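Structure provided below as structure tokens; questions to follow.
Partial complex: the chains shown occupy the same locations as in the complete assembly.
Chain naming follows the written order as A and B, and within any one chain the residues start at number 1.
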Amino acid sequence: MSGIVVQNIARADLAVIDGLALCGVATVHEAQGRKGLLASYMRPIYSGTRIGGSAVTISAPPGDNWMVHVAIEQLQAGDVLVLAPTSPCEDGYFGDLLATSAMARGCRGLVIDAGVRDVLDLTQMQFPVWSKAVFAQGTVKNTLGSVNVPVVCAGAAIEPGDVIVADDDGVCVVRRDDAQMVLDAARTRETNEADKREKLASGVLGLDMYNMRERLEREGLRYI
Amino acid sequence: MSGIVVQNIARADLAVIDGLALCGVATVHEAQGRKGLLASYMRPIYSGTRIGGSAVTISAPPGDNWMVHVAIEQLQAGDVLVLAPTSPCEDGYFGDLLATSAMARGCRGLVIDAGVRDVLDLTQMQFPVWSKAVFAQGTVKNTLGSVNVPVVCAGAAIEPGDVIVADDDGVCVVRRDDAQMVLDAARTRETNEADKREKLASGVLGLDMYNMRERLEREGLRYI
């Protein structure tokens, strides 16, 4: 059932995607009811970046990056490549040449449940990657996979066209149809947080601000 | 046996704590006889920081940060929060709002055998954290734990009021009653090290400086 490339995928509105990126992973994750987070081993190759984009997904065999070349043709400006190997693999599927090609098509970054290489070059090019490993071990181009099929990447189910948000806290996926609703919820959270931050900075305790004392006492907390 | 908050804990002298922080983790660890080190997976969220402080400990259920709010009320200037979950957990118990509140009370940092989030904000606020993971997954506030009880954090037994030293090499705990003695030993080591460093930089070999050649020969070392 491999060997499929889905060409016309629906994407969320770019303004919504950019709004989600501005909110950041932690806020978006909370705003959609604490779901969609990729595993904590997915780390950025350099810090300080925050991106959003539409997922162009790749299901690839272990140690074989042939499908990455196929996927790049499917990229539109504002997309993010999402690669899930069909079995656990740390090989370096992606380096500076592929990044050059992806950037030429407007790709905003890569999320890969495997390895990446040429990380110094990628940092200098400012092409962000969230990966399971940094590993110089290259790959072959011998076996088909698929592009724009549903994948499970680092423990999260991702559909092509879903919104990917990634920053120093990790990576989160938002269902395409939920994007506007999640953005609204995220912005509401942000407004509330600014207010709370000010109070907490002034010395107000969370215990008071959130009215926790009574419930703590009811549950039996004892001060000694 | 959860649900306890110990309010008045003894702390070491701040001048002693600051002295230990200046010596750094590796020196302090050696100076107290190679004990008290937390596991190597405890890494700082940004590099270049060296702190010391008195431990305010938190024993928290997996995925529940209710007790962090309770612990913040117990903080004094010069304290460090130390959180140990009651079973292994990578959730992000702590983010920028809690850091704002902790900083308002003079807290110097967090040591957490679990996850942390909002790491870009925390870096910009210069609130240092040593953690097992960076993970945007938030927590609930449903189940009691305890504050200022003995905990095992990343393999080290920590009592409330013990001295925590943390830098790029990791985290070390010093028993409160040993703090002055360990500081003295650490400073002696530092003096010796400066002298040794100079000799080694000039080309003197450790083999000669430490008089190792005879013992190596006795043990049977052969040069071929």
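As a working rule, a residue touches a chain if its C-beta (ideal position, glycine included) is under 8 Å from a C-beta of that chain, and two chains touch if they have at least 3 such contacts.
Every value quoted in this text rests on a predicted model; they were computed, and no experiment measured them.
The full homomeric assembly consists of 6 copies of the same chain, 2 of which are present in the displayed coordinates.
As a convention for this text, only the chains that are shown with their structure count from here on.
The angle of the rotation carrying chain A onto chain B, fitted on C-alpha atoms and rounded to the nearest 5, is 120°.
Taking the mean of the C-alpha atoms as each chain's centre, chain A and chain B sit 31 Å apart.
Chain A contributes residues 24-26, 29-30, 34, 37, 40, 43, 47-48, 50, 167-170, 172, 193, 196-197, 200-203, 205-207, 210, 212, 216, 219-224 to its touches with chain B in the complex.
Against chain A, the residues of chain B that register as touching in their complex are 3-7, 66, 69-70, 72-73, 90, 92, 95-98, 100-101, 103-105, 115, 117-120, 123, 133-138, 141, 144.
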